[in-house]
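First the structure, which I've put down as structure tokens, then a few questions once you've had a look.
All protein chains but one are shown in place.
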Amino acid sequence: MDITNLTVHELQEKLAKQELTSEEIVQAYVNRINAKEKDVKAFVTTLCDEALKEAKEIDEKRKNGEKLSSLAGIPIGIKDNMCTKGVKTTCSSRMLENFVAPYNATVVEKLNEENLIDLGKLNMDEFAMGASTEYSYFKKTCNPWNLKTVPGGSSGGSAAAVAANLVPWALGSDTGGSIRQPSSFCGVVGLKPTYGLVSRYGLVAFASSLDQIGPITKDVRDSAMLLNIIAGHDERDTTSYNMQKKDYTKTLNGNVKGLKIGIPKEYFGEGINEEVKAKLEEAIETYKKLGAEVEEFSLDIAQYALATYYIIACAEASSNLGRFDGIRYGYRTENYTNLKELYKNSRSEGFGPEVKRRIILGTYVLSSGYYDAYYKKAQQVRTLVKKEFDKAFEKYDVLLTPTSPTVAFEMGTRSENPLEMYLADICTVSVNIAGLPGISIPCGVNGDNMPIGMQLIGNKFEEEKILNAAYTFEQEYKFREKYQPEFKG
Amino acid sequence: MVNTDYEAVMGLEVHAELATKTKIFCSCSTKFGAEPNTQVCPICMAMPGTLPVLNEKVVEYAVKAGLATNCTISKDSKNDRKNYFYPDTPRAYQISQYDKPLCEHGYIEIEDDEGNPKKIGITRIHIEDDAGKLNHNEFGGGSLVDLNRAGVPLIEIVSEPDLRTAGEVDRYLKKLKSILEYIEVSDCKMQEGSFRADVNVSVRKKGETKFGTRTETKNMSSFRAITREIEYETNRQIEILENGGKVEQETLRWDEVSGKTFSMRNKEDAQDYRYFPEPDLVAIRLSDEYIENIRKNLPEMPESRKARYMSEFKLSEKDARLLTASKYLSNMFEDAEKICGNAKAVANWLLSDVSRILNEKEEEPDAIPFKAEHLAKLVELIDKGTISSAIGKKVVEELFENPKDPEEIIKEKGWLQISDEGAIKEVVDKIIANNPQSVADYKAGKDRALGFLVGQAMKETKGKANPQMLNKMFLEILSK
Partner (left out) sequence: MAKVSKEELLHIANLADLNIKEDEIDNYLKNLQDILNFANIVNNANTDGLGETIGENDQCNVFRKDEVKEFKDNELLLANAKEQERNMFKIPKVIQ
């Protein structure tokens, strides 16, 4: 038995039956990291020794009959933009290369309450800006299915680590597709929850009105389990909703009979790779076979949503990233004689090119004379996008689209052209713009054995519906039994 | 103003720190004067990943201030980010309010220089966070950033350009300060910077309807400095115009020592604050019920207190107005009156000797070091004849230096009034013996001479002799 190939719910079962100890699990992962991390380069910081020590303590406690969570002692990986007290939080930026947060993010506190063990901080595009993890200051993470290709981004480290069995599950963050797109590229399950379901406190902000933390897992049940842990109101985040807690595993029943699935035809048009389209069409047939009612309809907002997304996300980012000035924390230039130089040089040397590009764009659209034409208009278009989705959800329970127009692309082929990189987000951003939940699950591979992702979009706070639709497909298709990453290249 | 062809136009932006226990967006204490960076947390230090949560009292206090200044309270309000880089603003944006302030379209009433009532419009009142403090580093060079004040809640009260003279500005500020003190939303301690004003000044030829180009002088925190600044700035602008020049729209700094204004920013750094709605906070939508509830619970305002003092205590309009101008003074008056029951005497002491000493010290009533009980006791001691009013004056001086029970002061200083008939006679005899000429004058019908003799006797007893007894005794002996 390869422990690292087990899902978390399988690990949970084996812990309960005492077939495995936490130490055995963590040790298996440490061994795996030692063997594979050099190829995948998913981590910014590994915490192997600390994790082993913690595992032993938890085993001890369990032996002594202490009441612990059924998940206690299972490791997890955390995207490096969530604050961990005492462990570096870098956002994969030179700016925060040595930054140690003085507090834990709310989600990290919740993981700690379950006694999950932090195995390390995972690589990402700098400040979560990117779709390939190539914009990390430290390293380029490789896609375990083909090491010459990107894992997607910005949560590329999280998705690659889960796909390569370096962690059993991980947390990612999603502003315009940063959980779903890398999950699609790496053949794993990535869920972006409804905006406001998970606290953002302690998530280093990219775009405040779009950011959301979510699970990246091997399967849908694990996704529901991790969502159970991290969802919930937080007094420290006024944009988190105060509502009844749910058990998202309870509604995984493998039944989609009568489920109304809408297929927005614009998401299958120009620019979508033919192999991707073909696998999605097979998936649609599978749903029909399983008894779902599938219907094509028009949702002509994708282009607007993408333009709106770049205006709003960059505007918010330009403001959110103002605090990085080299004074209280973060990179500080050696080269200054006055305050303005300290600011400018610290920021110019500390931020990478993509971050600077987006700060410039964001500053531009907010500056006097342009605010109305860009920012204000984008906020109105955002209302339009939401209205269109509202209309769609009057008719359908879930919407089905590709997660990305393509499979994972080769490193270095897109990063030179920012606009082209931005277009890769076309299928995912409208979900963030409307604040909806979306999940990406693998629905096959292409001719080169590269995974293809399918996105299911739900109405606000209807995570159960997309999780069950995803679960039902997963049970039928059995992707993990058919395909495994090969670390080729 | 030297040149009477011109009139000045002033508008004020007043920043008042709200008297909440905690900061506007985090739970750190707002107490003044703590050691540097001890009242801070990840939120007010703008650590990555932190989020603001609005303090409910800040909203309540701002609404109170709005209602007390006749504003309309907005039912649809929000917070906005104002972006700029400065080390006292750790987020690199202030969370303020841009196009939907909590309160709008109010006014307060003052008197113009002729004593006629005049309404000064309040454009808006909005909430925002205060900045930290930059300290000059005397030894190690550079500046040092202390963020204790970062995040202390402020209301900014913006007036219409309705003010025309330094006197009006002075009365407007004092009235506003008094209102904020009355409703207990700010302690308005100017020396601690919790009540400060940006002063906008422009000038124009009399009769002109268009406004001239204005300058803005930032962060003024004394009434006297504001008056001086306005005089200086109006004259400076008139001089420029008279010489055919143009006034530049700019931000100025007032230098107290030289008594001049100086330009603060160079023009290349023209600000563009890139305001946009704060996405980390949700909208503020106040219900009628919420607003009415605050309105109902507003405390008694200076105007109605004044009327009550005139009817209940028969004070003059002037005395009632002066007393109620400061809530602190007014409270002291009421507390002391309750104890001793002599409203007239308490008012007199507060408005004469106490106010004179405050003036000399350039202090506000809240700097009075003694308590209402002390003042009441003083009045009682005089009413009982234990001391004279002359001694009373000395007791007040002493209360400022060394505040304690006046009875103790009198004992310690030996100021007890001499009311013993034997002792009084002894003094009277001595004075009569030493001043034969005055005695002769009096006997020759010059009544004024009696006054002189009594004065001499008071001097001899260092003011302690009971003046009624002294008078009586002189009359008795001299008429023999």
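First chain written, first letter: the chains are A and B, and each begins at residue 1.
Keep in mind that, in the parts below, a contact is a pair of C-beta atoms (placed from the backbone, for glycine too) under 8 Å apart; a residue touches a chain by one contact, two chains touch by 3 or more.
Since this is a predicted model, take the numbers as computed values, not measurements.
Remark: the absent chain touches shown chains A, B in the intact complex. Within the whole complex, the absent chain has one touching residue among B:Gly140, B:Gly244 or B:Gly414, and that is B:Gly140. Residue A:Asp325 is the one among A:Asp325, A:Asp397, A:Asp425 or A:Glu464 that touches the chain missing from this view.
Of the candidate positions B:Gly11, B:Gly49, B:Pro87 or B:Gly463, contact with the hidden chain is made by B:Pro87.
Of B:Ser29, B:Asn235 or B:Thr386, it is B:Ser29 that touches the chain left out of the display. Touching residues on chain A toward the chain that is not drawn are 85, 98-100, 102-103, 195-196, 208-210, 235, 238-241, 303-304, 306-308, 310-311, 318, 322, 325-330, 332, 336-340, 342-345, 347-348, 351, 356-357, 359-361, 363-365, 367, 373-374, 376-384, 386-387, 418-419, 422, 435. Interface residues of chain B facing the missing partner chain: 20-22, 27-29, 35-38, 40-42, 45, 47, 53-57, 59, 78, 85, 87, 134-137, 140-146, 272, 274, 277-286.
What we mean here is this: only the chains that are shown with their structure count from here on.
Note: centroid distance chain A to chain B, computed from Cα atoms, is 56 Å. The touching residues of chain B, counted against chain A in their complex, run 42, 45-54, 81, 83, 85, 87, 90-93, 145, 272, 274-276, 279-282.
Chain A meets chain B in the complex at residues 81-83, 89, 91, 96, 99, 101-103, 105, 200-205, 207-209, 235-239, 315-316, 318-319, 322-325, 327-329, 339, 343, 363, 366-368, 371, 375.
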